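Of the protein chains in this complex, one is absent; all others appear in place.
For subunit A:
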């Protein structure tokens, strides 16, 4: 690659960010990764950092021990290297600066990433999720809702998907008129249908109402949504912005619905802050928790002043409001913010997660993300800074959504089929640009890039190692007993997500993982059941000529099983804590201010990313 000036630098030191520990090794720069290989032969740790994960590179001023290079990653890894010679450091620095700012989509890893899969498997991966089938599952089309082809060519709204569902009474002129009256043409469409009460969750962008403008078609559109639900005489309109922001938008010819103009609506602000506030908030939070020898008081005050948990609470509260309106009152709800692709996506998807147990399964969760985030045009490219773009467009809106889901999994440990690792892994790959799913800003761009022909799907990869993401406490009957979740958003029930924001700071985590242990036991239960079946078959018919062989085979299988188990927990389940074998030697060690402890070799989360390229 022409951008790489120095592919390899030796005698580089890696400093731990919370203690005085360090490791020395060799730094390699490849076309896709920055790799650090520790030279200590016993516990040679390797760190693989995908260029796309690098958020910023900083070269600090020269010290007596060398030239420090600090790399902050979007998956919240922070690494601090000290390179002996300044020239080497500068070479790496300038190479990285170029590598982490790709200018065209074609430069992204997804286009060169090639797992050992044939074409058919690749195509099947893309067919795993079918949103048409998903709407059918909800019971749409039905007598009140239909599929419209107005956006077949992305003519009406280029950031919406082709297939849209609207009330049966919304004629084409109404749709076209309404779309002209909505920011970016994002007119009200169906995103979730609550079959039990025939109530709909619809989404759109803000109306271009200014101080007095109105649009009859848009009013008819809302009327149509209202009429499609016989259970309620009115439809809620949830503006997810703070009232002040919405009012300010009026000066720019945008704004919010005037209740006098729309018959039968109930208008409600819910006060979630905008992308800029969220970006600053998370930055502050990371600054606080990244401080060395942080005191408890500074930590708590920092949590408070960052406002992050306050924002998480606001998003959850909005989703709860939506859920109650739909499930208790049986009313339809129209959700919007400004453009209807950030806060709207958060609230609609979380609301659906609370209302519909299907979305709490692994498959359902993928469908939910595919529907409310990918297809409805959450601007992943801009928000995750996939290409060298406007830094003001970057914002952790999706991360925040994942955190809200995590808060729910903490409150309802039996309701979700998946565990925390799935959330972490999705977050990892939203930023890795290794799979095509999250590339670009909307479906139209994705089609232009022919992602389905040229890249792989993340969902196929995740499902292929689905056993890692199972929640062992998941209860299949929970969906029947608790179809709708009612979480608490009392401040004391919302927690800091250490496993996300400190996922690479191993010293902060529990040294033994309950999740990993129970998952391993569950796996072992399956194997034992299998063995029992075989043994029983043999003991019941002792004349069976194969009995001895089977006995041996069973024994052998069990050994293999044991080994597979070990191997599995060593290489893959290393998200938190230490794995089975290393536990024995390593966790009897101090961390933090006390001792010099050797970090066990771990390639942590990027096991899917790292291994396959070289």
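Before moving on, here are some points about what is shown:
Keep this in mind: contacts are C-beta pairs under 8 Å (C-beta built on N, C-alpha and C of every residue); 3 or more make two chains touch, one makes a residue touch a chain; residues count from 1.
Note that contacts and distances are computed from a predicted model.
Entry comment: the absent subunit's protein name, as recorded by UniProt, is "Myotubularin-related protein 9", drawn from "Cell cycle control protein 50A", "Sorting nexin-2", "Myotubularin-related protein 9" or "TATA box-binding protein-like 1". Of the candidate positions A:31, A:300 or A:328, contact with the hidden chain is made by A:300.
Checked against the full complex, the one of A:253, A:483 or A:510 touching the unshown chain is A:510.
Within the complete assembly, residues 18, 289, 294-301, 303-304, 307, 309-310, 313, 411-414, 472-473, 475, 488-496, 498, 502, 507-514, 517-518, 521-522, 524-525, 528-529, 531-532, 535-536, 538-539, 542-543, 545, 547-548, 551, 555, 558, 584, 587-595 of subunit A touch the chain that is not shown.
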